[in-house]
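Dropping the structure in here first, questions after.
One protein chain omitted, others in place.
After this line comes subunit A, so read on.
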Amino acid sequence: MAILAQPSADGQELHISIQGRFDFGAHQEFRNAYERVEVTPKRYVVDLRDTTYLDSSALGMLLLLRDYAGGDRADIRLINCNADVRKILAISNFEQLFSIA
């Protein structure tokens, strides 16, 4: 599992991509990905293209990111969700909190 965080050139957006299993083991690394960056982005993109699995603690981590990014004012997009990941997000109705593509 690896998590990469890449700010955009203008520093407005942070692109976080998650490879492998997104579960409790990724907790610290995921937090580091958005807490330990130089920029203060306005938008976050969580790229789940290479995510093989996502469990309920990952949902919790997404909520932590949302809280960190301003709660109801947070602008977070979850992109490249495969069918399994999409299903898990749908059961929890996370589309009410995140924009999912």
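Heads up, the rule we're going with is that a contact is a pair of C-beta atoms (placed from the backbone, for glycine too) under 8 Å apart; a residue touches a chain by one contact, two chains touch by 3 or more; residues count from 1.
Throughout what follows, contacts and distances are computed from a predicted model.
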Which listed name, "Multisubunit potassium/proton antiporter, PhaG subunit", "Roadblock/LC7 family protein", "Fused response regulator/phosphatase" or "Fe(3+) ions transporter permease", is the one UniProt assigns to the chain that has been left out?
"Fused response regulator/phosphatase"
Looking at the full complex, which residue from A:Leu64, A:Ile79 or A:Ile100 touches the chain that isn't shown here?
A:Leu64
On subunit A, the omitted chain is touched by residues 24, 56-57, 59-61, 63-64, 67, 90-94, 96-97
